[in-house]
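What follows is one structure encoded as C-alpha cells, with my remarks underneath.
Right after this comes subunit A.
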Amino acid sequence: MNAFANLPQFPWMSLLIMIPLCGALLCLLHGKRTNDCRGLALATALATFGVALYLFVCHGQGSERWLLYEDVNWIPAYGIRYVLAMDGIALLMVLLTAFMQISAVLLAWRVERHVGSFFALLLLLESGLMGIFLAYDLVLFYLFWEVALIPMFFLISVWGGEQRRRTALKFFLYTLIGSLCMLVAIIALYQINGAQTGAYTLVIGDLLKTQLTAAQEGWLFAGFLAAFVVKSPLVPFHTWLTDALTEAPAAGSLDLTGLLLKTGIYGLIRVAFPLFPNATADFLPILGILALVGLFHAAWSAYHQDDIKRLLAYSSISHLGLVLLGLAAWQLTAWEGSILLMVTHGITTGALFVLVALIRERTGTRSMQELGGLWGQAPCLSALFLLFSLASLGLPGLANFAGEILVLLGTFQEHPVWAVVALLGVVFAAAYMLRLVQGVIWGPAKAERTLPDLTMREWLMLLPMAILVVWLGLYPAPFLAPLHGAVATLLAGGLP
Partner candidate 1 sequence: MSESLLFLIPLLPLCCAVINMLFGMRLPRLFAEIMAVTGVAGAFLLTILFWGYAEGEGTRVVIFTWLNSGAVDVSFAMNFDRLAAPMTLMVTGVATLIHLYAVGYMHEENDYARFFGLLNLFVFAMLAIILADNLLVLFLGWEGVGLCSYGLIGFWYRKLENAKAGTKAFLVTRVGDVFLAIALLWLFAATGTLNISEINAQAASISPGVVIVLSLLLLLGACGKSAQLPLMTWLADAMAGPTPVSALIHAATMVTAGVYLLCRLFPLVSISTVGMTAITAIGALTALYAATCAMAQREIKRVLAYSTMSQVGYMFMAVGAGTVTGAMFHLLTHAFFKAVLFMAAGCVIHLAGDENDIYKMGGMARRGPVELFWVFLAGAVCLAGLPLTGGFFSKDGILLALFTHPDPTYRVFWLIGVLTALLTAFYTFRLVYLVFAGEWRGTGHPHAIPLQMRWPLWPLALLGLIGGMLNLPALVGGDEMLHHWYGDLAGRAVTASHSTEWMLIGFAVAIVALGWFAAHWRYRNYRPPVENRVSRFLLNGWQSDALVDCLLVRPFTAMARFCSSGCDRSLFDGTLEGLAKMATRYSALLVQLATGRATTYLSAFAWGFLVLLGWFLLKLVNGGGH
Partner candidate 2 sequence: MMIPFGHALSFAAALFVLGLTCVLLRRQVIMILIGVEIMLNAASLVFVSASAYWQQVDGQVFVILLMAITAAEVAVALAMVVYLWRRKRTLVADEFNGMSG
C-alpha cells in the first residue's frame, strides 16, 4: 500500500466533493425562495473554489508522489475501498472545475423555472466532476462517472431547447453504453487480479501489478476505451456532443464543454493508459490518426454551421482533437501542452459560450444570418467576444497558443508528419473562427435594436476569464509547475 496513506490528513478531497453536495441539498430545500437559492449556490461555488485555490497554492510545485491520498474501507465484502488521490494533473482539473462552476452559477442567475432544483443539479454535477478527477478506486470512479451524467441529463431534458428530450436521451444512452462496457471491463480486471493475487481489490494502484495476456489486455483496454472515447469526443462518436451542446441551457453547455469533455480525456490519462501499458502502445498510432481526422472533420463541419452555439461545439471537438494528438505523441512536452490546452480550452470556449448566451438573451437568436454589426451596439461585449475568439484560434500571447505550441513542439519530436498536419488544422480553426467573428460582430447591423452592453454581473463573469486568458498566454509557468512531476511518472508508467 502507499506509505503516504497512513499519515493522518485533513480530508481535503472529500471536502471538495462534499461542499457542492451539501450546497445542492440546501438549494433543493430552499426551492421556493429563488434569491437565497442563488446566494447559496454562489456561496457553495466560491467555497469550493477557495478550497481548490488553497490546495493549488500549497501544492503548486507538484511532486512525483501523490499530493493528497485518502483511503477508507467501503464495501469489505467485495474489497471496494473509498480511495481519493490527487496529483498535479488532478489539482489543475479540480481548480478548473471550481473556477468554471462560479461562472456557471453566475450565468444561471436569470433562470426562472424551478431555480432551486436547477442550482441543485448544477452543484451535484460539480461534485460528480470533482469525484471523477479525484477517485482512485475503479468502482468509486464509475460511481462518480455516472453521478456526473444524471444532472447533465436533467439539465438538458428540463431546461433545454426545442429538441431537448430526444437529445437528452441520446446523450445519456450514448455515454451509458460506453460506461457499461467499462463496468464489464472493471469486473473482469477485478476478477483476474483477484485470482492472481488472492486479495480482491479495485484500487488502481494495486491493479497495476496484474499480469494480463495480450488478448485479455486488448479486450479490457477496449472496454475502458469505449467509455473514454465517447466522452472525449473522438470523431466517429462525437455526434451526441453537438446536439447536447446546442440543446443544453447556457450554464449546462458551459459545464458540458468546459468540464465534462475533460473527464473523458482525464479517464484515459488516469485509468486506461497506466493499467494497460502495451495495449496503449499499440493503440497510440490509431489515437493519433483519429485525433487528426477529428481535428479536420470538426473544423470543416464548424465552417458549415449557421448556429453559433453548434459552431462552438465543433470547435471544442477540434481543440480536443489536438489535445488527444498531444497525448498520442507520448512525450513529456506534448503531454504538458495537452493538459495546459485542456485547461485553457475550458476557459476560452467556456467564455465564448457565456457570450453566446448573453447574445442570445439580448437578440433572441443564435443564427449568423440574423446577427451582425454587434460592435456598433454593444462594443464591450463584442470586444470580449473578439478577444476570446482570437484566444480560441490560437493567437500567440493568448491562452490556447501556449498549450498548442507545446503540443506541436512535443509531437514534432515523435511524429513530425502529425505535427505538420495538425498545424494545417490550426489554419482551418482561423477560418471558421473568423467567419464566426465576422458573422456576429462585423458587418452592418441587420435588425434595428438597441442592445444593452455588459451589466455588472456579466462583467464579473467575463473579466476574470479575460485576465486568465492573457495571463495563461504570457506566463503559464505556475500552471505548468504541478504537471512536471505527475506527467513524468505517468509517462514512465509508474505509480505516482
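Everything that follows uses one rule, which is that contacts are C-beta pairs under 8 Å (C-beta built on N, C-alpha and C of every residue); 3 or more make two chains touch, one makes a residue touch a chain; residues count from 1.
With respect to how the candidates were assembled, all candidates are chains of the complex that A comes from, given by their letters.
The model shown is predicted, which means the values in this text are computed figures rather than measured ones.
Candidate 1 is the one that touches subunit A in this complex, out of the options 1 or 2. Partner candidate 1 is touched in their complex by these residues of subunit A: 170, 174, 236-239, 242, 297, 300-305, 314, 331-333, 336-337, 373, 375-376, 379, 383, 390, 395-397, 402, 405-406, 408-410, 412-413, 416, 419-420, 423-424, 426-427, 430-431, 434-435, 438, 441-444, 474-477, 480, 483-484.
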